[in-house]
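Here the complex is missing one protein chain, while the rest keep their positions.
Chains: A, B and C, in written order; residue numbering restarts at 1 for each.
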Amino acid sequence: MATDTPMQLGMIGLGRMGANLVRRLMRDGHRCVVYDLDESAVRELEGEGAVAARSLGDLVAKLERPRAAWLMLPAAVVQPTLDQLAELLDPDDAVIDGGNSYYRDDITRAAQLAPRRIHYLDCGTSGGVWGLDRGYCLMIGGEREPVARLDPIFRTIAPGTGSAEPTPSRQADGTAPQGYLHCGPSGAGHFVKMVHNGVEYGMMASIAEGLSIIEHADAGLRKRTADAETTPLREPEAYQYEIDVGEVAEVWRRGSVVGSWLVDLTADALARSPHLEDFAGHVSDSGEGRWTVRAAIDEGVPTPVIATALTDRFESRGLGEFGDRVLSAMRSEFGGHAEKRSRP
Amino acid sequence: MATDTPMQLGMIGLGRMGANLVRRLMRDGHRCVVYDLDESAVRELEGEGAVAARSLGDLVAKLERPRAAWLMLPAAVVQPTLDQLAELLDPDDAVIDGGNSYYRDDITRAAQLAPRRIHYLDCGTSGGVWGLDRGYCLMIGGEREPVARLDPIFRTIAPGTGSAEPTPSRQADGTAPQGYLHCGPSGAGHFVKMVHNGVEYGMMASIAEGLSIIEHADAGLRKRTADAETTPLREPEAYQYEIDVGEVAEVWRRGSVVGSWLVDLTADALARSPHLEDFAGHVSDSGEGRWTVRAAIDEGVPTPVIATALTDRFESRGLGEFGDRVLSAMRSEFGGHAEKRSRP
Amino acid sequence: MATDTPMQLGMIGLGRMGANLVRRLMRDGHRCVVYDLDESAVRELEGEGAVAARSLGDLVAKLERPRAAWLMLPAAVVQPTLDQLAELLDPDDAVIDGGNSYYRDDITRAAQLAPRRIHYLDCGTSGGVWGLDRGYCLMIGGEREPVARLDPIFRTIAPGTGSAEPTPSRQADGTAPQGYLHCGPSGAGHFVKMVHNGVEYGMMASIAEGLSIIEHADAGLRKRTADAETTPLREPEAYQYEIDVGEVAEVWRRGSVVGSWLVDLTADALARSPHLEDFAGHVSDSGEGRWTVRAAIDEGVPTPVIATALTDRFESRGLGEFGDRVLSAMRSEFGGHAEKRSRP
Partner (left out) sequence: MATDTPMQLGMIGLGRMGANLVRRLMRDGHRCVVYDLDESAVRELEGEGAVAARSLGDLVAKLERPRAAWLMLPAAVVQPTLDQLAELLDPDDAVIDGGNSYYRDDITRAAQLAPRRIHYLDCGTSGGVWGLDRGYCLMIGGEREPVARLDPIFRTIAPGTGSAEPTPSRQADGTAPQGYLHCGPSGAGHFVKMVHNGVEYGMMASIAEGLSIIEHADAGLRKRTADAETTPLREPEAYQYEIDVGEVAEVWRRGSVVGSWLVDLTADALARSPHLEDFAGHVSDSGEGRWTVRAAIDEGVPTPVIATALTDRFESRGLGEFGDRVLSAMRSEFGGHAEKRSRP
C-alpha cells in the first residue's frame, strides 16, 4: 500500500510527534533525512531506515532541491531554528512548521522568507500520540504551489478516507475526506488548528462536567455538615445513585450522540483508574485556547462556552485564588460570615 | 445474524423512534406487537411483519406472560398511558419507558407500580433518526431481574461491539462495550441519559462556536461602521481568511482530537447548505439540559460550560430580550448612549 | 424622630439580625417581646427595654391581639417553630418570616395556615450586620391587609427616603423609596430577595474578577516556568504594573459607574488586609443563588452571568476536582501530557 509518488522530506525535531511522522512516511515509501539535538533520537530513526543528519547544514546538504524541511519543535525553538535554516536554504525550497505556532507568527515568518523565495507552510497537526497508526489530521496554510507539490507527503501523513464513513451528502472531491486540507494563505492552517483546540477545550469540559455530575449522583447518601454556610440538599432521595462512571463512558462510545474520540479516550483512562485517583487535575493550557478566545473577541463572535472552558483551566491551577479571597472578604464585611484563612 | 434468544415485545408509540426500534428487533428475529393511536402507523408495521393491536387492551391480550411493553411516547403522554396500562397488566409484567422522561418521575412511577409487582424500567435511548442501522445507545434503570430478563431485547437494539474499536485498557466484560448498560435502580437510566444530553449541549455549542470563529475569519475584509458605539478591529490584517467551513468540518472528521459523531453530522449539513442558510437558529431545548443543570446545582458540582450552553439556547430564541433592554437602558442613563428601539 | 404609630412586635430568634431589628424598632418607639433558646440573648435585650419571654407560649401570651410575630431563624428551624407557633396563635394573628426561606416553602406555609386564618408574610431582609444603623431593605410577600396593618413596623425597619437621593424620573408614591415593598402574594417577597442575592453573586464576582486582573497586572515582572505545558506571556512589557488594589477600590467608591455598597465594603476589607491574606477564599453559597438559577431555567430566561458566579463558588470550594481530573486524564491519553497526581 505504498505511495505512488515517493518523495524526500527532512524532519527537524524527533520528539514523539516528529519521530512518528517519519515512521509513518517511511512505511509508505517516502525517504526521510532526520535531525535532532538529541543524537540518540537521530540514531534510533537511522536504525529504522532514515538518513541521519549531524546538523541543520548537513540536513540541508542531504536534501534534493527543491527541498522540503518539516519543523516539529516546541513553540519557543521555532523562530531561532527558522532563522538559521533560512540562511541555508535556496529559492523554491519549502519549510513546513508542523507545531502549534501562533498563526500571526506564520504571517510574519512567511513574509520574512518571501524575498528569498523560500516557501513557508504552516501545518496544524492533530492526532497526539496515536497518530502513527491512526494518521494525523492536517490543517495547512500557505501558497498554493508548494502545498500542491507536497501533496504526497500530506496524503501519507493523513488518516485517509477509510478512517471514517463517507459524509452522505458530500461529493467525493477535495482532500478533506482524506484528513488534510489546504485552508488558505499563510496562517490559515494554524488558525484552523487553533480553533480546533478551542473546540477541543469546550468538548473536554462538557464531558468532564457531565461525568462529574454522574460521579456525584450519590450526593443524597453522603452526610453534609449542617451549618448556616452550607445549603442542605432539599431532596436527598433524588441523589441516591452509585453509578460506575467508567461504564457510562464506555456505553456512550457506541450509538450515542456524544460518541467521540474524546469519550473513547476517557473510557480508556477510567478503565485503568476508575476514580481517576492517578490524576492531579491541574489542567495546563498551551496557548491555542487563549488565542481562540482572543480571535473570537476580535471578530465579535460570542464564544461563552470555549471562554468558560478556558478560564476553568485557570481555576484548576488555583489562579482564581485572589478573586475568591475578594469574595470571602466581602461576605465577611456585609454578613459577618467567618471565612478566615484555613489554608496553611 | 439473528438472536439466539428470540423474545416478544409490545411497542406502544410508533413514531420514528418506536417504528425503527420495532424494525431493528424484527430484523434480529424478535416478535413485536405494535400499537399507536395513528392506525396507519400500525398498518405499516403490520405489513413488515409485526402483530397489530387495536387498543392497549388488545396489545396486552396479545402479549405472552410475563409481558414486556415498551413505551416510546412524547413525555406528556407517558403518565396517562402508564395509568391505563397499569390496570391491564399482571404481576411480573414489565414496562419500559424508552422516551425522555425526567428521572424523578421514574422513581415515582416505579414506586406506584411496585405494589402490583409490575416492573418499571427507565431506558434512555440515544441514536436519533440513524438508530435503525447504527443501533441505539441504551442507559437502563430499574430492578436487576427484569433488566436481566430483557437482555436479548437490549442486546439487539444496541449497536454491538463492532461499532467501535475495543477500549484498549478495558477487560471485555459487562454489556457496556455492546452499547447498553444497566446504570442502577429506578431513574438511573434516565439520569445518565439526562446528563448525556447535557454533555451533548456543551459539545454542540463548542463546535458551533468554533465554526463560527472560522466563518468570521474574514472580519478584516469587511467594512465596519466607524462610530463611537463600535470598536474598530485593531489588527484587520490578522483576519483576512475566507475559509470554507464545510471543508473544515470534513477534515476534522479524521484523525483529529475533536472527531465525533456531531462533527460528522455537521459536515453533512454543511455539504448540503454551505452557509447553513436553510436553518433559522432558534434552538429548542427539550428538558434534559435544564434538568442536568439543576442536578449539578443540587449536587454542588460546577458545570459552567453546560449551563452556558443551555442559556445560549434561550438566547437563540430571543428570551434574553428584556435583559438586553435593561442594559440598553443603563447605558442610556449613564452615558447618554442612544440605543432607542429599532425593532419594529 | 419616633414613629407616629407605635406597635407591638414579637421577635423569635435573637441572633445578630433579630437582635438588631429589635433595637431599631425600640429606638423608634415600638414595643418588642423577645424570645430565643439562648437565655442570655433574651436577657441582653430585656436590659435594653424589651419584654422577655421564657417560651413561645409566653411570647404569644404577652402579645396583644391581633398578634404580630417575626421569625428571624436559621432556615432549618423555621418549619418546626412555625408548626409549634401555629398551635398557639389565634385567627387574624400574623407571622412574618424574615429569614432566607425558599419562596416555595412560603407558598406551602401560607396555605397551611390559611384555614386557621393566621396570616403568613414572607419578608426578605437585606442589610447584613450594618442594618441597625443603615436600615434594612425589605421585600415582602403575602396578603394585602396584614401587610398594610404592619406598615409602621416595616417603615421603621427600612432605611427611609433619606438614605439615597430621590430617583429623578419617579413620582413620590408607594413605599419603595423608603426601602420596603409589598412585592405580591405569598412567596413574592422571598422570590425577590432570592433574585436579589443572585444579583449579589454576579456583582461580587465581577468586582472580584476585576480586582484580580489588577492584582496580577505585574504578570510581566514575574518569572514564569518555561515548559511545554505553560504558555509564555507574549508581551510581558504590557504587564509591568504594581497597582495598589485597595487604593483602586477606594477611588472607585466616588463618581464611578461601579460605585456600590459592595465596592465600599471591599475597600474597607482591603484597608485592613491589603492582599486579603486573612481570607481563605472558600466561598459558601447559602441557597438563594442556586434557587435563582433554577428559577431562571424554569422560566427559560438566560442568566449566564449569575449561573457562572454560582458555579465559581463551587469551584472555590474544590468541588470541581473530579471534573478537572477527567480533563487531566484526557490530556494524558491523547497527548501524553504528564499530569500525575501531585496533591498529597
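FYI, a residue touches a chain if its C-beta (ideal position, glycine included) is under 8 Å from a C-beta of that chain, and two chains touch if they have at least 3 such contacts.
Since the structure is predicted, the reported quantities are computational estimates derived from the model, not experimental observations.
Student: Among C:Asp151, C:Glu247 or C:Asp278, which one is in touch with the chain left out?
Tutor: C:Glu247
Student: Touching the hidden chain in the complete assembly: which of A:Leu21, A:Met204, A:Val257 or A:Leu276 does that?
Tutor: A:Val257
Student: Among A:Arg65, A:Arg117 or A:Arg294, exactly one should touch the missing chain; which is it?
Tutor: Answering carefully, the residue with contact to the hidden chain is A:Arg294.
Student: Out of C:Thr81, C:Thr156, C:Ser212 or C:Ser328, which touches the unshown chain?
Tutor: Hidden-chain contact among the options goes to C:Ser212.
Student: Would you indicate which residue among C:Thr5, C:Gln84 or C:Thr167 is in contact with the undisplayed chain?
Tutor: Checking the options C:Thr5, C:Gln84 or C:Thr167, the one contacting the hidden chain is C:Thr167.
Student: In the complete complex, the non-displayed chain touches which residues of chain A?
Tutor: Where chain A meets the chain not shown: residues 257, 290, 293-294, 296-298, 300-304, 307-308, 310-312, 314-315, 317, 319-320, 322-323, 334.
Student: In the complete complex, the non-displayed chain touches which residues of chain B?
Tutor: Here the touching residues of chain B are 16, 74-76, 102, 128-130, 204-205, 207-209, 211-212, 215-216, 226, 228-232, 234, 261-262, 265-266, 268-270, 273, 275-287, 290, 304, 308, 312-313, 315-316, 320-337, 339-343.
Student: Suppose we count only contacts with the excluded chain; which residues of chain C make the list?
Tutor: 103-104, 107, 126-128, 131, 134-139, 158-161, 163-165, 167-171, 174-181, 183-185, 187-188, 191-192, 195-203, 205-207, 209-210, 212-214, 216-217, 219, 231, 233-235, 237-243, 247-248, 250-264, 267-269, 271-272, 292, 295-296, 298-306, 308-309, 312
In the analysis below, only the chains that are shown with their structure count from here on.
Student: Calculate how many whole Å lie between the centre of chain B and the centre of chain C, each centre taken as the average of the chain's C-alpha atoms.
Tutor: So the centre of chain B lies 38 Å away from the centre of chain C.
Student: Where the CA atoms of chain A average out and where those of chain C average out, how many Å apart are those spots?
Tutor: 44
Student: Listing for chain A: what residues touch at least two other chains?
Tutor: Residue numbers touching two or more other chains: 128, 205, 207, 209, 212, 216, 231, 234, 261-262, 268-269, 304, 308, 312.
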